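This report refers to the structure that appears directly beneath it.
A single protein chain has been omitted from the complex, and every remaining protein chain is retained in its original position.
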Amino acid sequence: MELFAAGQPGLFRFEYFFALALGALGIYLLLPTPRGKASVAGSLAALGSLGWLCFLGLAPSGMTVETGLFHLFAALALVGAVFLVTQTNPARAALSFVMVVISVGGLMLLLAAPFLMAANMIVYAGAIVVTFLFVLMLAQQGGASDADNRSREPGLACFTGLALSASLLLLLQRDQDNANLGLGQMKGINAPIAAVRLKQEEPLRREPNGRPTAPADNTTFLGQTLYTSLLLPVELAGALLLVATAGAILIAQRRPGTEVTP
Amino acid sequence: MFEPAALALIPLLPALAGAVTLIFGPKFLKQQSHLPLIGACIASFLISLVAIQSMGSESGAREVSHHAGIWFSTFGSNPVNVGWDFRLDPISGMMVPMVLFLATVIAVFSTGYMKEDPGYPRYFGVFSLFVAAMTLLVLADNIVLLYAGWEGVGVCSFLLIGFWFQKPSALKAARKAFMVTRIGDVGLLLGIFLLWSGCGFTLQIPTLIEKARQLPDEYLYLAGFLLFVGAMGKSAQFPLHIWLPDAMEGPTPVSALIHAATMVTAGVYLIARFLPVLTLSPDLLLVIAIIGGITAILAALIALTQNDLKRILAYSTMSQLGYMFMALGAGRSDISSHSLVTFAMVAAMFHLFTHAFFKALLFLSAGSVMHAMGHVIDLRRIGGLRHVMPLTHIAFLSGALALSGIIPFSGYWSKDEILVALDAASHGPNRDLVYKILTWLGLITAGLTAFYTFRAYFLAFWGEVKIPVEAFAHGHDGHGHEKTENDLSVNHKVNHDPYGHSSDPSKAHESPLIMTLPLMVLVPAALGIGALFGPTHKMMDFLGSASGFHQDHGDHAASKWVALASQVFGLCGIAIAFVLYVAKPSLATSIKKSAGVGYNLSINRFYLDEILTLLFVRPLQILGWLIQALDRELWDRLVDAVARIPAWLGDKFRPVQNGLVQFYALAMALGLTIFLVFLAFGDRLFR
Partner (left out) sequence: MNQIMDLPPGLTHYLAVGALLFVLGIIGFLARRNMILMFLNAELMIQGVALNFVAFARHRGNLEGQGFVLFLLAVAACEAAIALALILVLYRTQNSLDVSLWQNLREEGLEPIVDEEPLPLAPLEEKSPSLTVAGPGPAQPEETSHV
């Protein structure tokens, strides 16, 4: 079943909006405030929202292993993200970010990108998060702090998130509508993404129904691409990393007499 | 023998001199700033003489022309290619050496007159530019180049009238001259456009003249009239004459060169140049003649009562220019017996020629008087100067005799030709009455001219010795004058000054040699040049060979009576002046009293300035005031209001900049949302 297939073409299905609003409400409740947070209600609302969205067709409904894994990783990623957003303890938030990264890695694997999965996990879970934790240790604060126990305008933030996610889903829906209506030949900014068909000369294998399958030697192709057509950007990225390293060292250097206390 | 390309040098050398003087004068040349000008003038003068010789040696077309490349071109269906085209034909061949000779003489005079003036380099720089523009004007072979020279002399005139820009009156006079001549210039420009479009989009003057003969009468009349409007502005003809008397605010040598001898005659030159065509429209000729006549008699009447020596000379210039236009207007070709075109043109140009010399002499003499008298030029405050300034006295007397047209001095020969031409024109088939009246106007004007010239002469040089106090205040050290507003502001005090009338005449002095020498050079020129060229028909031979004209030795002796009549009128004028201002001065005052209304009219210049102000300046001022009020009260406020909107908005949105990173991120996210919604619905909104 295609996403949004049940919807009236061209009209936003308000069920999505209500589901998203429920999720936004849950996150609002979960966000830390000086009065504490309504963990139970918030969790229920967030989970309910996720379930509602699945029910509405945001999740694929096939009964294959791939679909099941997609459900698993997507749900883990979203739940981890909600944890990350709502945790009072920064260390816990960092750990839930690791969860998100691992889940996204799983999704990447489903998308036939094993190298990226590995790279993502090594760079994020292995390097960045560890650095974050180091900094957290360096900047450890005692007791409840403003920074962790107080949110800056949670209502406004949730409203913005609602508006943004609603408009994104709206776009996706319209895109699907256009594809369903056979507007695949449309050009320009409103050409539906879902209707884009593969070029014939692609080196990837295909399934009998036309979908490309996961190529066996994806990593080989990626490596070839990186060191042939993308060589210059790769070198530039390397230079960028070098500069960033030098910059980070320079910035973080402790210089006597330069500390300002406003 | 003569390389035609050298023609381009004639305007080029003074232009270079001007550039050099203006750039290097204030720092390096300083009191030697006159050297480039005088050198360039002499060189150009010699070149022009050689050029005329070579022109004369050729048979057939007596002219030298040179095309020194393209100045600028335009694109389009009728491309205009304006070249640096120079042509020396008899008409310009008469003008160019005259201009350069007078410029040289007057430049030499100026070195004495302008000595120690802080603007010395500027004076000679602009002077050089004027000479360049004037020679460009007369040498131009295409009409755009002529117009460029025309505007060039206008600008230089403006700059020189306003030379002492600290004086408000000089500034005002400069502006007035510029604005009034601008009216004429617009007419000239429109006339040029009409001729250009009517004559197959050619710019060359000979071709224009040739093609314009085929134009319809009304078209020709309109185009010619517009050209004449330009000439009226430049040559100070009624009613565009009001700028010339005020132009006397400039340094006197400038008045001599620009506002007497050369620039103001540019209009006469222009009309004479186009006379072969303009003569095809008799109505236009009549207009020219009538305007000339009105100007001549009006200016003479005004000059009768003026007390400012320079103004008298200015009005006299106007009057003589009116004469020239009368002569041009007499160039009828519709007289059955023979065409008067050449004769009229020669008469006008001849008078222009002689007038340039004696009027320059008169102005320089006046300048010499001013120089010696500490810039006092009021005839009521000077007198008896013939004992104090003998050389100047001789110079002025020579000029006055020439101007009055006394036989055998220059003025007689040229003025006589004009009167003869007018008389001959009055024997035509129709319109003869008008020309008859004009002839008599000319005669009366001749008498008036003699009278007012000699009135000025007697007042200034005869009678008891009167020397204003300024002469001692500023002139006792033998040279130098400080021209400031102060000179003018003390005028009214002088009558009560103990030194005013009892001063020792020996303390006043003749001008230095550098100033009297040019006068002495000009005296024989002013006196004899008419006799040299007039009765010997040299002028006729020379000018008559210009293209479009023909030799005309037709016998106009039948009208010799006008010569006699003009002598009678002129001598009578002199005699009356002598009686009134030397023999019996009391009579003059009694006449002044009895002639109340006329006297007032004359001394107030027939209120023409006031009338024109009332008719044109005031409505324009009111209009300008209205527009200004509208602009200030309505549009400016609207614009200000619009300008306040961003400020107001900015004030309202200032708190958004609260320095908190997350608010900026919020704005970004909301903006992204709006963008996405637009992306989703845009095709429906803007279908």
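All chains are identified by letter, namely A and B, in their written order; residue positions are counted from 1 within each chain.
Just so it is clear, contacts are C-beta pairs under 8 Å (C-beta built on N, C-alpha and C of every residue); 3 or more make two chains touch, one makes a residue touch a chain.
Note that the coordinates shown come from a computational prediction; the quantities given were computed from them, not determined experimentally.
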Where the unshown chain meets chain B, residue by residue: 654-655, 657-662, 665-666, 669
Absent chain, residues of chain A that touch it: 1-4, 24, 27, 31, 34-36, 58-64, 66-67, 70, 74, 77-78, 81-82, 84-85, 87-94, 97, 100-101, 104, 107-108, 110-113, 115-116, 119-120, 123-124, 127-128, 131-154, 156-158, 160-161, 164-165, 168-169, 172, 175-176, 193-194, 196, 198-199, 202, 204, 206, 212, 214, 218, 221-222, 225-226, 230, 233-234, 237-238, 240-241, 243-245, 247-249, 251-252, 254, 259-262
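By our rule, only the chains that are shown with their structure count from here on.
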Rounded Å distance between chain A and chain B, as computed from the means of their C-alpha atoms: 88
Residues of chain A touching chain B in the complex: 152-153, 156-157, 160-161, 163-164, 167-168, 170-171, 174, 189-190
Touch list for chain B against partner chain A, complex: 660, 662, 666, 669-670, 672-673, 676-677, 679-680, 682-683
